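Just one protein chain is left out here, and the rest sit where they should.
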Amino acid sequence: MLKKLLITGANGNLGAVCRERLAPIAESVRLSARKGLGEAAPHEEIVYCDLSDKDAVEALVDGCDGIVHMGGQATEAKWETIRSANIDGMFNLYEAARKSSVTPRIVFASSNHAIGYHKQTDRLDAKSPTRPDGLYGVSKVFGEAMASMYHDKFGIETACVRIGSCFPEPRNHRMLSTWMSYDDFILMIERIFMVPKLGCPIIYGASANDASWWDNREVAYIGWQPKDNAEAYRAKVDAEAERPGLDDVNAVYHGGAFCADGIHED
Amino acid sequence: MLKKLLITGANGNLGAVCRERLAPIAESVRLSARKGLGEAAPHEEIVYCDLSDKDAVEALVDGCDGIVHMGGQATEAKWETIRSANIDGMFNLYEAARKSSVTPRIVFASSNHAIGYHKQTDRLDAKSPTRPDGLYGVSKVFGEAMASMYHDKFGIETACVRIGSCFPEPRNHRMLSTWMSYDDFILMIERIFMVPKLGCPIIYGASANDASWWDNREVAYIGWQPKDNAEAYRAKVDAEAERPGLDDVNAVYHGGAFCADGIHED
Amino acid sequence: MLKKLLITGANGNLGAVCRERLAPIAESVRLSARKGLGEAAPHEEIVYCDLSDKDAVEALVDGCDGIVHMGGQATEAKWETIRSANIDGMFNLYEAARKSSVTPRIVFASSNHAIGYHKQTDRLDAKSPTRPDGLYGVSKVFGEAMASMYHDKFGIETACVRIGSCFPEPRNHRMLSTWMSYDDFILMIERIFMVPKLGCPIIYGASANDASWWDNREVAYIGWQPKDNAEAYRAKVDAEAERPGLDDVNAVYHGGAFCADGIHED
Amino acid sequence: MLKKLLITGANGNLGAVCRERLAPIAESVRLSARKGLGEAAPHEEIVYCDLSDKDAVEALVDGCDGIVHMGGQATEAKWETIRSANIDGMFNLYEAARKSSVTPRIVFASSNHAIGYHKQTDRLDAKSPTRPDGLYGVSKVFGEAMASMYHDKFGIETACVRIGSCFPEPRNHRMLSTWMSYDDFILMIERIFMVPKLGCPIIYGASANDASWWDNREVAYIGWQPKDNAEAYRAKVDAEAERPGLDDVNAVYHGGAFCADGIHED
Amino acid sequence: MLKKLLITGANGNLGAVCRERLAPIAESVRLSARKGLGEAAPHEEIVYCDLSDKDAVEALVDGCDGIVHMGGQATEAKWETIRSANIDGMFNLYEAARKSSVTPRIVFASSNHAIGYHKQTDRLDAKSPTRPDGLYGVSKVFGEAMASMYHDKFGIETACVRIGSCFPEPRNHRMLSTWMSYDDFILMIERIFMVPKLGCPIIYGASANDASWWDNREVAYIGWQPKDNAEAYRAKVDAEAERPGLDDVNAVYHGGAFCADGIHED
Partner (left out) sequence: MLKKLLITGANGNLGAVCRERLAPIAESVRLSARKGLGEAAPHEEIVYCDLSDKDAVEALVDGCDGIVHMGGQATEAKWETIRSANIDGMFNLYEAARKSSVTPRIVFASSNHAIGYHKQTDRLDAKSPTRPDGLYGVSKVFGEAMASMYHDKFGIETACVRIGSCFPEPRNHRMLSTWMSYDDFILMIERIFMVPKLGCPIIYGASANDASWWDNREVAYIGWQPKDNAEAYRAKVDAEAERPGLDDVNAVYHGGAFCADGIHED
């Protein structure tokens, strides 16, 4: 059991899921975001913090033995936004972890957009080359590289999770492959903190979907076997979502719509 | 849902299964064989056609947006038979598809006999080299090559299914590895027509048998996970079928008895 | 069904499980150990035998069409012990098999200690290089090599089973990955004797554990799919066993504590 | 040294090279084509023969212990031409080899067009999947499958040579990668007939070009190491040939211009 | 031949080599650095520019059809320096390339420090996972990701060259493996600009050293075969440089001394 778990980006979609469901794995939880965290529960501590502020991040991280790093910019944006949140933010986080009084184990919310330009007919595993599908994806490749370096140099362990589509239900045909249920997401985080030795693995964050494109065989040692399957929602998706055409990026690339995006400019 | 599904070889064993169970995936079904198709149901259209007759095949294919190509010679035979049905027939089918007013998606009934000379102790996937076990197997390698070329050159999508042993039940020890249930067969065809982008994959047509020799991991993107398992019939097979000896082709090669066959001559 | 099954090391932990549960697969069972086999049941025959005694082993093996070779030194020990039991013993066993009036199929109890120095973050399959973690592990690599040679040269089939941790329940965190239930162990042996052609495969002896480090995909042809999962015992293990630290050999290497062992000397 | 070497297609470009330079490896040479073979030298025998004539091919092949099969249709053509020369022709050749009084070793002139739709940025070896670039390429995949089957079933050994561009000099930028000199071509054929055991390998027929796309490492056992290098002609090619544009099929695909070709029709 | 070649970082070690020797491949050369470029030759144009100045970079790049990007921070440094030169600088460069009136082909000076934490006993190729050995190495992984994304999204071609040790001679034992001669460096750049289609390959920048750790087989299509070999300097290195001890980072890791470095702080 963790002493103090830090959840960054705790006001976001997945951050809120973490806040609600990860309390049992830590004696206390420190929540962080730039705003909007509401009232702290008895086991909670709230710290407002901008990840690009190095000193603030150092204070935020100090004393935590677990970090679920959901913070940062969570979708495509213009460069300045991404650089500040995901580039500077990652450096600040790892510097803070290195200097912390206790060395934390970290879950880094990477993204399928780090490999978004691979084709859906190609199956990927942790050793597949990265092919980011935008500035956001590039920032995730950068984050994984930072985690790898701090592991090799300082022994800080990180699980880089290339999250697929983490929502209550799959909402379109692409998500029949990329969906991760909240239950599977939480189970994964629990396993990451439980395995005696973590190392610095790359994990694809998806449920046990029949139509999966991703292979987590190499990280089975963590002991995470997702239990849900997007297939259960196929009829509903067929009924409610339009099937993408043959050359639609949603039918061609792992990254889906991000591959049709240009560079965001001012 | 398909507009018009063509089933060739509709009077054969698997053709009849398709006829009976694929009606729900198409508005109407066109059935083809050289003879013996009986009476057409309301949603059916019957066209007698020899696959080696190029013009007839062109007429047969035109207007269909889906084809399940079960037609052709379905076991070892003398060369003239195989060439006419499986060599000329394949060329005619793809030429017809290329010229058709709508580009069809095709399921091609290839066969485990395209890889029949591999040893049962070797596990195969879609990238394993072909090793045909007779003229029939050679014609299936040819068919897969034709499908690949029409996909690369004209964008026609085909699922090349290396069918194992598709029967109501496994009937001997080799089928404990190669059996595909009718349910899994039909589910596979449904998924092939449902996936937004198919490409030109090679799929091993077998149920989720404990003793399988074949690995479909690379084509999981199609979303087909077979549900049946030949293991359920092991006791029955042990009781009713003689176990092959150590050097029996049925115990040595994927292709089983075909590997003991010579060239069929007049 | 076997005519006569020889179980060596029948007084050991797994030998006793075999004695109790393998009776149904053979018309009669010959049990061997150096001592302590108690009373023979009607279908049993008891032969006391030292594996380093070549003539005795020849007599022991003769006439058996199946051998489950659990005999020998089953953990780290000083060299003389290991050489006598596991080096000389293996040579004697295979020479006896070669000279026997019937050629036996053999299950060889190899060990995860043949690959013990691989890291737990690395997944292994039958083709992974060996990395023994002590003299015991080296003797198991030797045994696998002997089996391979007698297969290539004389056609004697052996399943080399790299047994993980075969106990009633997993007892510590490492066993959440390495545990094999008795049910799965017995099922595995049954399948090994049932498959028409065995060859000389390397099989990892573990249940279907969520946290497995080992991949048996290549030997699926045997038809063995374990049914148990150490995950069912995780809460109990967490409650009763101390979690190993980050650099504890039990958290780092497949072989666990063996990797901390030195050479046993007099 | 061979007793009698048959060269089919002896009136073609490469056939003529073989006729001129392979005399030293055989006691006598039988030359075959449909026409145009001129006068026979003392060590030569000339047989006019259509490969689609089964009986004629049987007579042609009988008694030869080596065959260099350069015959057949050597570039894209309409289906009837290819089927007759390369489909029927191959079957007739192998049936004749099977029935021959001496079992010949065969060099089959396959082609890079069997893998023509792979991208030039992808390196291929003998295990790469085929991707034919037209009917001609499909017929070469067929021929390789036929050779494989006659090897597995009847022990007839064939070297399937995927010839690149065999000319006196490389003539364009693509040939800086695909060129095979006549010297290297002849050396290759010599080695194929000299190696004690040949099996049924796939060999890429190219010189030791700096810019090669093909890897023959797996067939080094044949002992063929080409000596020439297209790089020696780079300046000349740069001076005389137009460099293809970025999306020109000659810069994109292994098969070059064949990939821009349609189906040849009447 | 290029119309206008931009060399960034032209005042650096390798930049100067490029300036001196790449003139023949372009009609004119634009040189860039923050300072110290001296006098322009007739075919040269000098532009002083800070890579973190987006507008300046846009002006710098516009109109160039080739770029050799040697600019940026070329060794470990504190974060602010690296971020400004190698993170912002790369984004600015690619944005400028995207907006340029002609699309340039780019040579990006990446570094072996992108894979520096791999062990010297492990051989790497273009598909090996990155393992950066410091902030500098992380910035190079970032740069390669940026190049990959602009290639997939906008078709801009980049050769990412993981430069080893480019000096007149190898100066220590590690450089017997990592050395690239100036001749091989220049030849490599020439080939990169000559190949009709480049794509976005990863190339290891080293000569044909006997003791190489890196495998460029996958990029042979570029046609670059280095001619020099560090082995020629072994005696001199043995005489002049101290051999590193068994656990010295210079004997253990690809990245050598960088792996012993901490994070540079103010």
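As written, the chains take the letters A, B, C, D and E, and residue 1 is the first residue of each chain.
In this section, a contact is a pair of C-beta atoms (placed from the backbone, for glycine too) under 8 Å apart; a residue touches a chain by one contact, two chains touch by 3 or more.
Because the structure is predicted, anything quoted here is derived from the model rather than measured.
Remark: the absent chain touches shown chains C, D, E in the intact complex. Of E:I67, E:L176 or E:I189, it is E:L176 that touches the chain left out of the display.
Of the options E:I46, E:A126 or E:A251, the residue whose C-beta touches the omitted chain is E:A251. The residue from D:I222, D:L246 or D:A260 that touches the chain not shown here is D:I222. From the options E:E44, E:E218 or E:E231, the residue with contact to the unseen chain in the full assembly is E:E231.
In the full complex, the hidden chain is touched by chain D at residues 157, 194-197, 199, 201, 217-218, 220-225. Even with one chain removed from view, chain C keeps its contact list with that chain: residues 79, 83, 87-88, 91, 95, 98, 117, 127, 129-135, 137-138, 141-142, 145-146, 148-149, 152-153, 259, 262-263. Residues of chain E in contact with the chain left out of this view: 120-121, 123, 173, 176-177, 209-213, 215, 231, 234, 238, 243-246, 248, 250-252.
Assume only the chains that are shown with their structure count from here on.
Rotation angle relating chain D to chain E: 120°, from a CA superposition, given to the nearest 5.
Counting C-beta pairs in contact across A-C and across A-E shows that the higher total falls to A-E. Distance between chain centres (mean CA atoms), chain A to chain E: 32 Å.
Contacts with at least two other chains are made by no residue of chain E. Chain-to-chain contact here is organised irregularly, matching neither a line nor a ring nor a star, and falling short of all pairs touching.
Under the contact rule stated at the top, the pairs of chains that touch are A-B, A-C, A-E, B-C, B-D, D-E.
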